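With one protein chain held back, the other chains of the complex are shown just where they sit.
Labels run A, B, C, D and E following the written order; every chain starts at residue 1.
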Amino acid sequence: MRRLLTSPPLSLAVLLLWLLLVADFSPGQLAIGVILALLLPWLAGLLEPERAAFGRTIALLALTRRVLWDMILSNIEVARRILGPERALTPGFVWIPLDLTSIHGITALASIITLTPGTVSAELSEDRRFLLVHCFNLKDADVQIAEIKTRYESLLMEIFP
Amino acid sequence: MEFALASLIGLLTAAGVYLLLRARSFDVILGLTLLSYATNLLIFSSGRLVIGKPPVLEDGVATTLAHYTDPLPQALVLTAIVIAFAMTAVTIVIAMRSRSDNGSDHVDAGGEGMP
Amino acid sequence: MVFQLPLLLALPFAFAVVMLVWRPASRRTTAWLAGIAPLIGLGLLAALTPAVLDGSVPQSIHPWVPQLGLTFSLRLDGLAWMFALMVLAIGVLVVMYARYYLSQNEDAPKFFGYLLLFMGSMLGMVVAGNLLLLAIFWELTSISSFLLIGYWSRQNEAREGARMALTITGAGGLALLGGVIMIGQVVGSYELDAVLAAGDLLRAHPLYPAILALVLAGIFTKSAQFPFHFWLPHAMAAPTPVSAYLHSATMVKAGVFLLARLHPALAGTELFFYVVTSVGAATLLVGAWNAIFQHDLKGLLAYSTISHLGLITMLFGLSTPMAVVAGLFHILNHATFKASLFMAAGIIDHETGTRDMRRLGNLRRYLPFTSALAIIAALAMAGIPLLNGFLSKEMFFALALEIEGHAGMRTAASVVAFLAGVFGVAYSLRFVHDTFFGDGPRAVDREIHEPPRFMKIPVEVLVVLCLAVGVVPAWTIAPVLATAAHGVLGDAVPEYSLAVWHGFNVPLMMSLGGVIGGGLLYLGLRRLINLHAVARHAFGRHLFRVNTRALLTNARRFTFHVTDGSLQRSLWWVLIALLAVAGLPTLTALGAGAGASQPMPALGWAVWLVAVAATVTTVFLHRKRLLALLVVGAVGLAVSLVFVLMSAPDLALTQLLVELVTIALMLLALNYLPQQSVRTDNNARRWRDGAIALVIGAGIGTLAYAMMTRPLDTVATELLARSLPEGYGRNVVNVILVDFRGFDTFGEITVFGIAGLVVHALLRRARIAADEVVPGVADPLPMPSNLSHLLFPLALAVSVYLFLRGHNAPGGGFIAGLVLAVPLLLQYVLLGSQHVESRLGFDYVRCIGIGLLVAAATGVVPMLLGYPFLTSGHAEPRVPLVGELPLASAMGFDTGVYLVVFGGAMLILSMMGTVRPPRAPTGKAVPPAPAPAEPTNVEPA
Amino acid sequence: MNAALEYLLAALLLIGSGFVLVGSLGLIKLSDFFKRLHGPTKATTLGVGCILLASIGHHAWLGDGFGLREILVTLFLFITAPVSAHLMSLAALRIGLERRPPRPGARSGDPRPENPDRRRG
Amino acid sequence: MFMVAAAMLFSLYRLLAGPSVPDRILALDTLYINTIAALMLFGMQLHSTIYFEAALVIAMLGFVGTVMLSKYVLRRDIVE
């Protein structure tokens, strides 16, 4: 089973993707979807350097909700800033120390940071312990760090132990 | 619309031709790319410009040119795009090799002339 | 139809081939082989002789290219018979002579092989019954004589002489060919019988002057007539047997043979008379005068040959039947005495090691027998009574005096004839005196003795002939001459007598005067100037050299100038041609009738603006390559948006994907190319290029506009209508691609696959230095690579989706293949090629091969069922659980497309991604070798 | 209901387009690269998301066929946008558009908007 | 629609004006995303879902260009 289903979440994702794509839930398409769901992650797995290990799935949902909401909020914020005078901006870099160790976790975090407006993750230090983040409007670096760590990293720690 | 497209084709051709006449292999390749855009647009336009009537058949719609655009030029352009891509790939590689072997990326590099 | 004729002709060729292939080691065998051919030939000729003497014409005709009028017809009339006899008989003697002439270490088989080839060509020309065939053999004599003259190929002289001979006689041959074809067009046949019978038609035809000019050009060059005579003395670089053969009986006689051959067809007009006679006369004088001043024995003989050929030509120019008889007679006589003289000269050369008369002398003491023979032959050449030369020369004198109707010409001809007689005696005297009498020999490095017995026999035979003919012409030469004359003149052969003594008459006086005058001239010249010190420049050769050199230089200069190997030049010309052929004539005609433009939505204008601005920027940025590439990317995007706007989703998809892959390719390549273009061209050039670019662009744009605004009438309606019921697909574009025009797609994927192969072939063993290497180790960029992992299987799924959907919605094998390739490319980019290839060992070459086979197989299956290639089928099997699964056979074809596209794209990308750096001691990139001086851009003329 | 839906869709469209526009506007207006990076990578992303939502509704409403396929587009965008943003900022750092703050043992990320070395490629 | 068109033009400006390479890369990236928006809008206008595949492919693979270009700036050799 393990060999057949190398990465269940990925397989699930493929199956969902397939069904969404064909927009047809007939048995035939389902069958094709299942076949693909089994086959493709296996193919992709051949290339994968580090296998992901998933922790709690519930946290994932919580995270998703939080991220979506933050996105909308901060987008409006950024839009306002763009439209406003540029002088009011104080952009800057900040290194965020990481507690996460899983590379997948870090990836997710970096993505989230980028997706939530106002911050772009720019570089990961070579020892994977710090993440360089560029802030659109940096008022207080420590506040920013704390916010990121509490809002996202803690949840991610649960997902990627 | 026709005028816009025709002017675009003309401009692309002109730009392509100009770059084609440059002396460096990469410029020439860029020129060929632009030329192939122009060509593709031209072939495409031979089916006339129709907005919003893609040639994907729907039930209950008469299969005439009033409801669908001419599919043939599209097929031709597809073929042309693919072939142009293949040619570009080969040209690029030759340019690389020529530069490496002849020490310069001048298109006429490495030859002692004629004959 | 007689079998002897083809056999006669085939013999020398066959023996030549045997000789050249077998290459007998012993010279004896070689010589026998070479001798047997003409001997058998003589036998065959003898078998035919009674018939010929009776006045009949044995023929042999085989069709060859009937549409051209070219038949392989052979025909032995009197003239041909006489010449064949001469060619074969003297051929036998020359072979015998050459057996002893050639030294031990020379390549005898080659020599005799060439000689036989030449003999065959000559025979062929003589017996040809079709003018085209005659022209063929005519040129063959040129070619084979080229080989013979150049036999001593180490010598500069030989090579040059051979080339000169080939050039001049080859040119004449081509002219002759032209003339022959014209004759054929006028007469309607190339058959000799028809042509000879159509003399009146020819002479009256408006093309007659042209025909005459072309044919005479052939004749004059071959017979070394003034002003084409200069090749002949240089042909003396050939071994002496060759000279003896070519310049007495054969090669140069080919010209006069043709003169005789076509006499009934072409002669008899004022034009003919004046041209031929005066050219002959000029040659006669020039040759004879020059002969006096030669130091080389063979040179003297060569100029004498020229002069005698001039004499013969002049005789034929006179055109009276009697003159023809005299001409034929002199042909025979000249052949005998000149062949013997050449052979004698060869013996002298052979025994003394030199042919230079300044070093010879008094040879009668050392070579008494040879001397006697040579002296007799020389006297024959001088026209001394009781020798054959006298007879024909006297006929010539008589004829010159009897020219009717052209008083001026008569006087001139008589003077020329007399002068020629004087000169002839003078150079003959010089030959005899300087070689066999007086003091000498000087500076000769060997002991001189008589040559081997058999080397002299040919000379003896010929000299005996000279004597016999000279003394008793009626018993010896008369029948031959009569036959030949009949061959030319038919029944119009005049009454003539071949007696030695015609009583005291003007010709005899002229002969006597000639002898006396010649003697005086020679002595006088000796007294006045030192003949030995006269240095003659070969003016003709000089001219030839100068001309040849000029031709070569100019050709070279011109070719250099025009084709300097510049790509820009080539492209420039393409554009000019485009303007000239397609642009100017049309655009003027286009003008009216352009319809109106449709309105465009705002988005369209935005796209237009993007495209236009990006294009213009590309041009201005093109030297900064990365930037240019970026901007081109925007152009590509805009183009695909155009496709979106104009109802072409498939195209938009394809364009987008191809754009991505192209950018990848260019980036990969940019790593190995300079980052910036060095500007080498000047402003003027840029303006010029810009101007032509604008003109071309405007032209194409105008054409496009004119086309777009025309009403449309295409086969599309039918395609749309038949797509679903017969092609089983809703996406008509895809149906066209895999069904209606599946064959195009087949070709297209073949192109794609081959592109992969070409790239593979070019890069597999190549080592290319990167332009600039960024220091540091490759780091796999964990973060993006990780995310892309998530993407990869999803992309695969999308690819499968697009593939399956293709027939009914935008998508299809090609697009799906690229959608598969691009994420994989991403893996390469993010993870590095080694990583990917170590985990995903994929043989892309085989992938291409399999794809092609799959595509072909779907086409072949219907063939097995009896339908044309690529006929599509359709089935909807019910699969349990799944339901109806629509399967068009086009799907199979699309699978092939999919595989080929994927394989090809990946092969290209992975090859480009894995170029190895050159083997260099340091890991650093080796800067490319300093570019050689930039080629200066020569402006096209 | 229909009217409400219609208004909703229109609103979504407007918002979406608005975000797209603002994102691009930021591209023009802002003065250095890292500031500009923010606009497109997410304002635009979100804008497109809105438009896609509108599109789903639109097609469902007009009966062109209901499908959540547009969600996939959004999904992919969400996956890919960070990757490109990340790489672009790496690239920008690489060619020195902005000096990166010193690597922290103790972090000292005092941002100084300095005159970037605007090296052209 | 107009807004998206305007957005595209803004991106275009940045693409053409630079000043730096990443700027242009960013602009091209934005142009791609704008294209998706344009595609969807266009599809709505025409009541057609036919452009979905194009949008999907751009969303999925459009960033590959960005990745490659960035990698090029980073390392020159985009496939190592």
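Going forward, a residue touches a chain if its C-beta (ideal position, glycine included) is under 8 Å from a C-beta of that chain, and two chains touch if they have at least 3 such contacts.
Quick note on the criterion: contacts and distances are computed from a predicted model.
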**Request:** Could you tell me which of "Cytochrome c oxidase subunit 3", "Glutamate mutase sigma subunit", "Geranylgeranyl reductase family protein" or "Monovalent cation/H+ antiporter subunit D" is the UniProt name of the chain missing from the displayed complex?
**Result:** "Monovalent cation/H+ antiporter subunit D"
**Asked** What are the shown chains in contact with the chain that isn't displayed?
**Response** B, C
**Message:** Touching the hidden chain in the complete assembly: which of C:Pro50, C:Pro63, C:Gly408 or C:Gly503 does that?
**Reply:** C:Pro63
**Complete:** Given C:Met96, C:Leu115, C:Leu140 or C:Ala770, the correct residue touching the omitted chain is C:Leu140
**Message:** I'm checking contacts with the chain that's been left out. Which of C:Pro321, C:Gly440 or C:Gly583 qualifies?
**Reply:** C:Gly583
**Contact with the hidden chain (one of C:Gly78, C:Gly184 or C:Gly832)** = C:Gly184
**Message:** Contact with the hidden chain only, please: which chain B residues?
**Reply:** 20, 25, 28, 32, 35-36, 38-40, 42-48, 72-73, 76, 79-80, 83-84, 86-87, 90-91, 94-95, 97-98, 101-102, 107-112, 114-115
**Fill in**
The missing chain sits against chain C at residues 20, 63-68, 70, 110, 132, 135-140, 143, 146, 150, 153-154, 158-159, 162-163, 166-167, 170-171, 174-175, 177-178, 181, 184-185, 548, 551-552, 554-556, 558-560, 562-563, 565-567, 569-571, 573-574, 576-578, 581-583, 585-587, 589-590, 592-593, 700, 703-704, 706-708, 710, 712-716, 718-719, 722, 726, 739-744, 746-748, 750-751, 754-755, 757-758, 760-762, 764-765, 845-846, 848-850, 852-853, 856, 859-860, 862-863, 865-875, 877, 889
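The criterion applied here is as follows: only the chains that are shown with their structure count from here on.
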**Complete:** Ranking C-E and C-D by C-beta pairs in contact puts on top C-E
**Request:** Give, as an integer number of Å, the spacing between the C-alpha centres of chain E and chain B.
**Result:** 21
**Message:** Suppose each chain is reduced to the average of its Cα coordinates; what separation in Å results between chain B and chain C?
**Reply:** 40
**Message:** Rounded to a whole Å, what is the gap between the Cα centroids of chain B and chain D?
**Reply:** 32
**Request:** For chain B, jot down the residues that touch at least 2 other chains.
**Result:** 52, 54, 56
**Asked** Among the residues of chain A, which are close enough to touch at least two other chains?
**Response** 17, 21, 110-111, 121
**Prompt:** Okay, what are all the chain pairs that touch?
**Reply:** A-C, A-D, B-C, B-E, C-D, C-E, D-E
**Request:** Spell out the residues on chain D that touch chain C in their complex, using ranges where they run on.
**Result:** 76, 79-80, 82-83, 86-87, 90, 120-121
**Request:** Name, in rising order, each residue of chain A that touches chain C in their complex.
**Result:** 10, 13-14, 17-18, 21-22, 26-28, 31-32, 36, 40-41, 43-44, 46-50, 103-104, 106-107, 110-111, 121, 124, 126, 128
**Request:** Provide the residue numbers of chain D that touch chain A in the complex, in ascending order.
**Result:** 18-19, 22-23, 25-26, 29-32, 34-35, 37-39, 41-43, 45-46, 65-69, 71-72, 78-79, 81-83, 85-86, 89-90, 93, 98, 100-101, 103-104, 107, 109-113
